[in-house]
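The other protein chains are all here in position, but one chain of the complex has been omitted.
Per-chain residue numbering starts at 1, and chain names A and B are given in the order in which the chains are listed.
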Amino acid sequence: MIALRRLFLTAVGLFLALPLIVVAGVSVNQRQSLAFPPQGFSLSWYGQIFTNPEWRNALIASLTLAAFSALLALAIALPLAWFLWRRIAPWANIFQLLGIAPFTLPPVITALGLLTFWATTGFYGQSWTAVISHGIFFVTLPLVTLSLGFSAIDRSLVEAAATMGADDKTVFRTVVLPLILPYLVSGYAFAFVLSLNEYIVAYMTVGFTMETLPIKIFNALRYGYTPTMASVTVLFLGVAAIVFGLVARFGDLPKLLGAMSEDR
Amino acid sequence: MRREPPQRPADYGPLLFPAGMLTLFFVVPFATMIAVSFFQREQGGFYTPAFVFDNYARFLSLFFGRVLAFSLFLAVAVAVACVVIGVPFTYLLSRSKRNIQIVWLVALLSILSLSEVMIGFAWSTLFSRTAGLTNLFVWLGLMEQAQALTPSFGAVMTAMTYQALPYTVLVLYPALVRLDPTLTEAARTLGASPIRAFFTVVVPALRNTILATLIMVFIFALGCYLLPQLLGRPQHWTLSVLITDQAIYQSNMPFAAAMAVFLVLVSLALVGLALYTGRQKEAK
């Protein structure tokens, strides 16, 4: 029985790992050819990401976009989640629904909606429109983690602070914010990593004026193969693994993903 | 602290920015898109305000019907494949040690966040002639000569399942973690083998969760737009691909918008269904 269980888990693990292993393999090929097992060993394709101006610019564009759009998503999600936790206002739930919709619907819909919007307003192609587009598209992630975080706060802590003389603002600063911080960080992390990898919304809004890494890879794929694609993929996978690993290390990942907390 | 209704107008303050942003940059674009779907297309990629149903009328063509049928079929196939693999996998995962769970969860999240472009690229490499799986088969003596496995339906299907599986697991995870472990233990004491206990206790207890997950994964798969382009032939294109194609390459925004509106309606109906089945679960 245990053997069967191991076999199944290993099979799924292999299915998930296989493409990544091959990509990691081709990323260290000596020459610019798609070959596996790799012929020779070279890390030059990783160097390419940083030395080749095209790839470097794409990397910078991606990182900048992810950093700012995740911040925007957080700025939208935090007051909303706080309000929904603090107040009884049933109609305000519509905004929660709006915050969750972009991520639940097929992404092409949000992408097209934003494309028509930016085209109609005449801002199409400006790089800041991508920040807003991603900020809206990924608002779901901090909204979900923050809602979870708020629901985990014992309301009597807030009452206790009030009996000790803290007004609403002071309570938020001295009690709520420190307690919500891990959820704030993980919400940012989720939005950041997903924005880094997002293709279609970025492509439809600024695809012709700005190249993020996913757009760059897609464009490069149409003209043929270069091992830099592979090295970027491995790099991004590494970034995601590190970020989520850190979230797991400093937060409660199973709880964040909907499981009940281990302690208490 | 008791939650209370807002007392003064100032209490609505925190809502101002989120509500404004979501309205301006999600509701308005959405409305714009709906409006454009009724616009008249002009030559050269322009369109003029109008109220015509031409764009929706184009749905009635045989070509569109085929694309729609294929999209739905592909999404159903992917959803079923993911749930068939995902349910037993998530069940085993939820019964593993906490540390092992965390490692798997980090891996699953990393793959889930991986760009569709990169997943497409990874699978096209794995299915290629020079660096692909077939080389392994040749080496094992199973095949005469290495060959490319793309473009093909199988390649599209495999890559989409790959992309949707982490999502499936993460959707299933909360429900399975919360499943009372004594349920299967009770079944075991009553004489059921572990596998029998899984099929006679776990699966029926999660029937509604599984149904809701099927629908969620179905919608997720409907949204797939790059993998069919990268790994399939034109006849494997889905509605999402077609929308992108019309909007960007054919510059036919009204038609793309009309298709998107249609996709929204299908998705919303399914989300509603998923929520409904989810609620049934609570009622039980």
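In this section, contacts are C-beta pairs under 8 Å (C-beta built on N, C-alpha and C of every residue); 3 or more make two chains touch, one makes a residue touch a chain.
One rule holds for everything that comes next: contacts and distances are computed from a predicted model.
Trainee: Going by UniProt, what is the name of the one chain that was not included in the view, given "Transporter", "Putative spermidine/putrescine transport system ATP-binding protein", "Succinate dehydrogenase / fumarate reductase cytochrome b subunit" or "sulfate adenylyltransferase"?
Mentor: Missing chain, per its UniProt entry: "Putative spermidine/putrescine transport system ATP-binding protein".
Trainee: Where the complex has a chain not shown, which of A:157, A:185 or A:235 is the residue touching it?
Mentor: Checking each option in A:157, A:185 or A:235, the one touching the absent chain turns out to be A:157.
Trainee: Can you list, in ascending order, the subunit A residues touching the missing chain?
Mentor: 154, 156-157, 159-167, 170, 174-175, 178-179
By definition in this document, only the chains that are shown with their structure count from here on.
Trainee: Would you pull the subunit B residues touching subunit A in the complex into a rising list?
Mentor: 1-6, 11, 14-19, 21-23, 25-30, 32-33, 36, 85, 88-89, 92-94, 98, 101-102, 105-111, 113-126, 128, 130-133, 135, 162, 165-166, 170, 173-174, 177-178, 194-195, 219, 222-223, 225-226, 230, 240, 243-244, 247-248, 253, 256-257, 260, 263-264, 267-268, 271
Trainee: If we count contacts the way the header does, which residues on subunit A are in touch with subunit B in the complex?
Mentor: Contacts found on subunit A: 1, 4-5, 8-9, 12, 15-16, 18-20, 22-23, 25-26, 33-36, 72, 75-77, 79-80, 82-83, 85-89, 92, 95, 98-99, 101-102, 104-117, 119-120, 132-133, 135-136, 139, 155-156, 158-159, 162, 190, 193-194, 196-200, 203-204, 207, 213-215, 217-218, 221, 229-230, 232-233, 236-237, 240-241, 244-245, 248, 253-254, 257-260, 262.
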